[in-house]
Structure formats: structure tokens, C-alpha cells
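A single protein chain has been removed from this complex, and every other one stays in its place.
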Amino acid sequence: MFLGRVVGTVWATRKDDRLEGLKLLIVRPYGWYRPAHDSNHVVAIDKLDAGVEDDVVVVFGAPARWSLGGRNLPVEAAVVAVVDRTEVDPSAWTLPDAPFRFRPGLLPKGVEAPRAAGRGGG
Amino acid sequence: MIRGRIIGEVWATRKHPALEGRKLVLVSVVATQASAEGKQVAVPDGDVVVAIDTLDAAPGQEVLVSWGSGARNAVSPGHPGIVLADAAVSVVLAETFESSR
Partner (left out) sequence: MFLAKVVGVVWSTVKWPELEGLKLLLVRPYSLDALAGRGVPTSDAVVVADVYGAGPGEDVVIAYGHAARVSAEPGLPEGVRPSTPIDAAVVAIVDRYSVTPEFAGAESNHGE
């Protein structure tokens, strides 16, 4: 699963019948986890009524299809949670060997990078 | 399985019913690299994943995260089909020994 921000919506009338009535969202992942393809966004099915600017948890693969109640659905990603709050441990920013990197320029709601303990360039 | 470090937690009220009661943690994925002295060190590779945590791992702890059906087996041994997750914390590392080569 990954954490991402909803950045847009897709409308499509010509589509697989099994997608009828399902909402498609464009999600920007905060941290990447090696999807099969090389795009920096994910289109995910949403049945939890998430909106643009919400933070969401998206699941890939078979669990995404199960969350919609089937196995043979043409669905690769689905929203399984709309995030109330994200908490990042302060130590994550100061690890000598390991300041983790969310996608630059965008952090989850309520999460702030300490000013002094930056990323040391790069 | 991949190696990572717990860096935070995610809370959600609106979620799929199958995730009810599940703790969701943020894991920074680490890769091992050779340092200048030839020692293997853990370095974050920039990926951050959300995983189900049934082992009550704390921020800062190093963990192994399993994927796919492995994740579902970690959360619900013997009944992997009912777990709505593609990643789960399956091992909390107490200590790691890095080989010198």
C-alpha cells in the first residue's frame, strides 16, 4: 500500500462495463514503491468518496479487486482508507544514515520537515 | 521481503471495513550499500510504503515487510484470503549484523 494525495479526477464514458459507476481518482504517491510502470501518478478506484486534496491509502493488485468485491475486475489500484492524520516520528528526519524522502516538495497533511535538519542537498 | 524502518503511523476513520482495527504504519525502505570503508550500511532508497502492523513495532525500529500473499499470511496465518493488504510487517529486527564483505 502507499500513502498519496488525491490531485485529480478522471471522467470516462467509454470503458470496461465492470468499471461502471466506479469513481476514478488521480493520486500522487508521497513515497514510491516500485510499481510495474514508470509513471509518477496512480489512477485508483474510490468507493470511500475521497476528494481532491485528501490524503489516501491506496492498495495494489488482488486486494484492490477484493476491496470492490470481485476477483476478475479490470482494476489495479483502489483507495482503501481516507487519512485523518499522519504522524511521522521526529527521528526519521535525523537518522544519520537515513533521512527518508517523501516525494520532494509535497508532504502529507500535518507533517512538517524540520527546517534545520534538512536533507543535506541532493 | 524488504527491509525498512518504521517512520510513522497513519490514522483513518473512513476506510474499507476489512481494515477495521488494523494499525497502519509508514515504512521507509532501506537498501544495503557498501560504505567507503567497505562496510555494508543501510541506506533509505526513497520509497515509503504503508504496511499493516500486527507486531506493534515502534517508530525507529527496523523491520522486514512481506508482500502479496506473504503479507496476508503474516497478518492472518492460514486464512490469507480475507486480509485486505499487499504489505505487512512480518519481522521486527532486534539487531542486525552486517557482513564486512
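We call the chains A and B, going by the order they appear; numbering starts again at 1 in every chain.
As a working rule, a residue touches a chain if its C-beta (ideal position, glycine included) is under 8 Å from a C-beta of that chain, and two chains touch if they have at least 3 such contacts.
The shown structure was predicted, so the numbers you read here are calculated from the model rather than taken from an experiment.
Checking the contacts here: which visible chains does the omitted one touch?
Over the full assembly, the chain not pictured touches A.
Using the touch rule from the top, list residues of chain A that touch the missing partner.
5, 7-19, 24, 26, 28, 35-44, 52-53, 61-62, 65, 70-77, 103-107, 113, 115, 118-119
Note that in this section only the chains that are shown with their structure count from here on.
Once you find the CA centre of chain A and the CA centre of chain B, what distance in Å lies between them?
The mean C-alpha positions of chain A and chain B differ by 17 Å.
Can you check the complex and tell me which residues of chain A touch chain B?
On the chain A side, the touching residues are 1-3, 30-34, 48-50, 57, 59-63, 66-67, 80-89, 91-92, 95, 97-102, 111.
So in the complex, the part of chain B that touches chain A is made up of which residues?
The touching residues are 5-16, 18-19, 24, 26, 28-30, 41-44, 46-51, 59-60, 68, 72, 83-87.
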